[in-house]
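To start, I am sharing the structure in question, which I have written as structure tokens.
Missing here: one protein chain of the complex. Every other protein chain is in place.
The chains carry the letters A, B and C, assigned in the order they are written, with residues numbered from 1 in each.
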Amino acid sequence: MKNFMKLEIPSKSQNESFARVVVAAFASQLDPTLEEISEIKTAVSEAVTNAVIHAYMDKAGLIVIKGVLLEDRIEIEIMDSGVGIESVEKAREPLYTTLPEMERSGMGFTIMEKFMDKVEVLSEKNKGTTVKMVKIIHKKENLRN
Amino acid sequence: MKNFMKLEIPSKSQNESFARVVVAAFASQLDPTLEEISEIKTAVSEAVTNAVIHAYMDKAGLIVIKGVLLEDRIEIEIMDSGVGIESVEKAREPLYTTLPEMERSGMGFTIMEKFMDKVEVLSEKNKGTTVKMVKIIHKKENLRN
Amino acid sequence: MIIDIRSSGEMILASLEGELDHHTSQAFKAKVQTILDTEETKNLVIDMSRLYFMDSSGIGVILGRLNQLKKKGGKVMVFGMQSQVKKVFYAGGLDKVIPYYEKEEEAVNNL
Partner (left out) sequence: MIIDIRSSGEMILASLEGELDHHTSQAFKAKVQTILDTEETKNLVIDMSRLYFMDSSGIGVILGRLNQLKKKGGKVMVFGMQSQVKKVFYAGGLDKVIPYYEKEEEAVNNL
């Protein structure tokens, strides 16, 4: 393992952008392309937003974000202790949302899957949800030190 | 309390810049000036570097960084479970360093004190060290949303 | 995010600068609503040339405005998407329901 991080933040909407910056800064140690960084930021944004909106329904709760850097990849876990997901299979379908009245598009998981190399969702009703994601970072000539 | 964060990272020198970015991004929620941000970054850099170099002596160890945002200030705690400081009073003196052979300047605590509004150091031999710092963020007209 | 909203006749021009996520999309929705409440207008043109990040909350708020304005016989169009925004726009299927252009003139000419 090259490096790891663990971040705990409350489920406030202003922490969505904070979480994106933190994971992007951490991932930058693998010298990713701007495109890889922006894909990681987008996926993190989706998972953290889901914890804020769905898991805790705008009530106060804790979000835990773990990151691990390996030679060629970043592994990210985003955990909440919120309401959990009834059916993960349904939740992952494009356009499926339980909050259409809040103008949710139901595309969060679809975007995570599109932008990351692996997305795993573990959830238990009334216990919480963990989203595990992996992004492969492709090697380039490293001109910096 | 407006917000809080807790970050855990291993004591690797590449995490010095990561820690600076994380605390700066968190502090930016109070809409500080660029100068206030750069002072916070500098102080965080000093405390995290001390944990990497002195507390764990380049061996693996955990560094915990806590941040709390209040209306007009950020409170930062940087904790290690390393060797601890024999005499905090001596350690805080300008130019005092136990590692001159590593080209340490002995100015870390002096800079933390100069750049932050309050610096408190709690340390116990063989238990570890906690540096608590406070920076007042002065109110400005906020043109962003 | 900085949201600049101007209306002229039947068109609202909203310029978004920064990041459109769940946190900031609420302000965007509210600012459009304020204009719809006070002025006779039905088309929304969104300038994304200085928007450097969007996630699916952005898709939701844009679709929400489309549904709202369609009822009045209006349209929603966007122009000036940067690469991350364009990728999310396509991934979310917005390209099938929202006309998008490179430049402001093209969007306005197609109203």
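Definition applied: contacts are C-beta pairs under 8 Å (C-beta built on N, C-alpha and C of every residue); 3 or more make two chains touch, one makes a residue touch a chain.
Because the structure is a prediction, the values reported are computed rather than measured.
Trainee: So which of B:Val88, B:Met107 or B:Val134 would be touching the chain we can't see?
Mentor: B:Met107
Trainee: Can you name the residues of chain B that touch the chain not displayed here?
Mentor: Within chain B, the residues touching the omitted chain are 13-14, 16-17, 20, 35, 38-39, 41-42, 45-46, 49, 52-53, 94, 102-105, 107-108, 110-111, 114-115.
We adopt the following convention: only the chains that are shown with their structure count from here on.
Trainee: When all chain pairs are ranked by how many C-beta pairs they have in contact, which pair ranks first?
Mentor: Ranked by C-beta contact count, first place goes to A-C.
Trainee: Please compute the C-alpha centroid of chain A, do the same for chain B, then give the distance between them in whole Å.
Mentor: 27
Trainee: Take the average of all CA coordinates in chain B, do the same for chain C, and state the distance between these two points in whole angstrom.
Mentor: Once rounded, the distance between the two centres reads 42 Å.
Trainee: Go ahead and note the Å separation of the Cα centroids belonging to chain A and chain C.
Mentor: The computed centroid separation for chain A versus chain C comes out at 25 Å.
Trainee: In chain C, what residues contact two or more other chains?
Mentor: Residues of chain C touching two or more partner chains: there are none.
Trainee: Where in chain B do residues touch two or more other chains at once?
Mentor: Not one residue of chain B touches more than one other chain, so the list is empty.
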